[in-house]
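Missing here: one protein chain of the complex. Every other protein chain is in place.
Every chain is named by a letter (A and B) in the order it is written, and numbering of its residues begins at 1.
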Amino acid sequence: MSINLKTYNNSWYNPGKNAIIRLAWYITNSIFFNSYIIPISSFKVFLLRSFGAKIGIGVNIKPKVNIKYPWKLTIGDYSWIGEEVWIDNLDLVTIGNNCCLSQGCMLLCGNHNHKKSTFDLITKPITLEDGAWIGAKSVVCPGITIKSNSLLTVCSVATSNLEANSIYRGNPAVKIKDRIIEP
Amino acid sequence: MSINLKTYNNSWYNPGKNAIIRLAWYITNSIFFNSYIIPISSFKVFLLRSFGAKIGIGVNIKPKVNIKYPWKLTIGDYSWIGEEVWIDNLDLVTIGNNCCLSQGCMLLCGNHNHKKSTFDLITKPITLEDGAWIGAKSVVCPGITIKSNSLLTVCSVATSNLEANSIYRGNPAVKIKDRIIEP
Partner (left out) sequence: MSINLKTYNNSWYNPGKNAIIRLAWYITNSIFFNSYIIPISSFKVFLLRSFGAKIGIGVNIKPKVNIKYPWKLTIGDYSWIGEEVWIDNLDLVTIGNNCCLSQGCMLLCGNHNHKKSTFDLITKPITLEDGAWIGAKSVVCPGITIKSNSLLTVCSVATSNLEANSIYRGNPAVKIKDRIIEP
């Protein structure tokens, strides 16, 4: 068998809001998020909440951030979203408290069934527990949980869950050592 | 010996069109491709064809795509060009039918001779056969052929040809298993 994208059908997928709201967010994202205009984090938090995101206090959102669907996004208190971070949340993304998404990293919720000629869409949620740190230019794959205080180093790819209090590196990311946190 | 970029000379390179057309494409690419404006794929296909690209039917082009030279680009039927894909086609890029270029991936046709103080430009074509899937944030290097239905996983780097019906991962990408496609 070969891939046949003419038969691709994602009509079952529920984006969560109607086309008008999705278009309004598309424009909002392009003007105020994936740009340098108005680098005021509180204003962006206000916009995200207006579109249905649940955002805690003290959250810091840098310029050039790309978010797919705010209504599928939860961020806890005092978490940071770095420059050029891409939250491609076709599915739910839940970010805990005190998390850091470093510059250029990506949370990737979408995949396709590589075994089907119809290339069926697969979406899975991503969870970052409290204190998780996603390094610069790294990628978290669909369905992954980054347990509390774990660290994915620069340019690494999380293809399985990251255990708590651990440091992971590589593609696929493997544990290289414990992360012990002192006051 | 040391590198001496003052002696760099790429005057032999043929970009394929004159400076006026290249400038017109540079502006078109910046306004309509590597942007969020007018997210209508058929309009982009029209523009690409106007600049000499050969594009099949049912092709889907997402926002924020960066294409160097459309007159060096061929895309078959029902192929997808994802968000933030970068086709840096200093040389010919030939994409077959039913291919998927996932978000953030790069097709890189340019290199330099690292053994020469003059850092000579090297360009080589890239070919994606039918059903090839280039994963998110992965890179295909100059001269590479991705054979039919092969898959380069997220953040991997294809530095040699990918055999057909196979899944490759890593930097450099190595085969990790077969890709068997069912209806």
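Assume contacts are C-beta pairs under 8 Å (C-beta built on N, C-alpha and C of every residue); 3 or more make two chains touch, one makes a residue touch a chain.
None of the values given here were measured: they were computed from a predicted structure.
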Checklist entry - Given the contact definition stated above, which residue among A:I55, A:I87 or A:C100 touches the chain not shown here? => result A:C100
Next on the checklist: One chain is left out of this view; which of A:N4, A:N89 or A:S148 touches it in the full complex?
Outcome noted: A:S148
Next on the checklist: What does the interface between chain B and the hidden chain look like in terms of residue numbers?
Outcome noted: 1-6, 26-27, 29-30, 34, 86, 88, 106, 108, 112, 114-119, 139, 141, 155, 157, 159, 171-172
Item to check | Absent-chain interface as seen on chain A, which is shown | outcome: 35-36, 39, 58, 63, 77-80, 84, 98, 100, 103-104, 130-131, 133, 136-137, 148-149, 151, 154-156, 167, 169-171, 179-183
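Everything below uses one rule, namely that only the chains that are shown with their structure count from here on.
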Next on the checklist: With centres defined as the mean C-alpha position, give me the chain A-chain B separation in Å.
Outcome noted: 25
